[in-house]
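Below you'll find the structure, written out as structure tokens, and then a few comments.
And then chain A:
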Amino acid sequence: MQRHLLAAGLLTIATPALAETPVLTVLTYDSFTSEWGPGPAIEAAFEATCACDLRFVPAGDGAALLARVQLEGAASDADVVLGLDTSLTAAASATQLFAPHGKTASTNLPVDFADPNFLPFDWGWFAFVHDKTKLPEPPKSFEALAASDLKIVIQDPRSSTPGLGLLMWVKAAYGDRAPEIWQGLADNIVTVTPGWSEAYGLFLEGEADMVLSYTTSPAYHLIAESDDTKGAALFDEGHYMQIEVAGKLASSDQPDLADQFLDFMLTEAFQSVIPQTNWMYPAVTPASGLPEGFDAFRPAKSLLLAPAQAQAARDAALAEWQAALAR
Partner candidate 1 sequence: MLQLDRLTLTQGSFQMTADWSANPDARIAVMGPSGAGKSTLLAAIAGFLKPSSGRILWQGRDQADVPAGERPVTILFQDQNLFPHLTVAQNLGLGLRPDLRLTPADRARLDEALARVGLDGMGPRRPAQLSGGQASRAALARALLRARPILLLDEPFAALGPALRGEMLDLVRAVADETGALVLMVTHDPKDALALGGDTAFVAEGIVHAPVETRALFANPPKDVQDYLGRT
Partner candidate 2 sequence: MASRARPLNLIAPALAALLLALVLAPLAAVGWRGAGLSLGPADWAAVRFSITQALLSAVFSTALAIPVARALARRRFPGRTLLITLMGAPFLLPAVVAVLGLLAVFGRSGLLNQALIALGLPPISIYGLHGVVLAHVFLNLPLATRMILQGWLSIPSERIRLAQSLGFGPSETFRHLEGPMLREVLPGVVLVILVICLTSFAVVLTLGGGPSATTIELAIYQAVRFEFDLSRAAGLAGVQLAVGSLAALAAWLVTSPAGFGAGLGRELNLSAPEGWRRAGDIAALSAVALFLSLPLGAVLLRGLPGLSDLPAVVLPAAGRSVLVALASSSIATTAALTLALAAARRPQMLLGAAATLPLATSGLVLGTGLFLLIQPFATPMTLALPVTILVNVALSLPYLYRILLPEARAVHSDYGRLADSLAIQGWSRLRWLILPRLARPLGFGAGIAAALSMGDLGVIALFAGERQATLPLVVSQLTGAYRMEAAASAALILVTLSFALFWACDAGGRRAAA
């Protein structure tokens, strides 16, 4: 430890110019910072304007992010947390670790979204993705899905955000009828995976007819792999939304820079990177429009529980889900 401090000290003395460059630390999920994620392009673009050093720190997946913030508490080195979603914002606000952003953002979200602590940067609709060549006529509702003998893979709401999203989806669409829907779906569910990637992997291996993912998933296959066989089933009851947000930590030692980053987040330079790196809808549609395939599967109706409502409904919904699926 002492040697580490010594090294840090020597470095400071040796490079006084570097020491003056302010560092903005952004805590985010792994795939955001990866080589093929939005991180590298956004880092370059922001550093070109801010005279600062932008550092993305990966903290596991989306669900791990909030746990990490709570673990670090006020001692955190991070200034901004990017990548929480609306099912977590109520819990995040309750920690009182976040500072109000004080901004009014104009976005292209299909629903009204305003939160004193968090600004959205992208969003998507959950949907069941399928192979159009094998399943040309996908079911049009949960009830139709439950009545069919189609096999689906879903994620566990206790370990994954899409899994939690599905739980909220059924709750928002069916309210008290949710247990009945889950009971109907029980024989369709091949298995429940811990995270999105396992479920999607199983689907691609042919283990299921459909997988819980996003309406934009087919666009990835279309654009990155020139494969237009994937589709997203549109449900009449509407599709639950995932809105990904960022917020400033109250303990930040660079509050101005953090504000500057949150402003930058809703500009063209940031937003235009999102669709083909994060494969989500950008919060502000770029001037160039959306890439091919992003309009292919647009639900007519969007569902979203208010953060506080989602938080309150979660435990009961989870218990219903467990009871219905425990065979």
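How these were chosen: all candidates are chains of the complex that A comes from, given by their letters.
What we mean here is this: a residue touches a chain if its C-beta (ideal position, glycine included) is under 8 Å from a C-beta of that chain, and two chains touch if they have at least 3 such contacts; residues count from 1.
This structure is a prediction, so every number in the text was calculated from the model and none was measured.
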Taking the stated C-beta criterion, I'd like to know which one of 1 or 2 contacts chain A in the complex. 2
Taking the complex as given, what residues does chain A use to touch candidate 2? 1, 4, 30-31, 33-37, 55-61, 63-64, 66-68, 70-72, 75, 77, 91, 151, 156, 158-159, 164, 186, 189-198, 200-202, 204-208, 217, 220-221, 224, 279, 321-322, 325-327
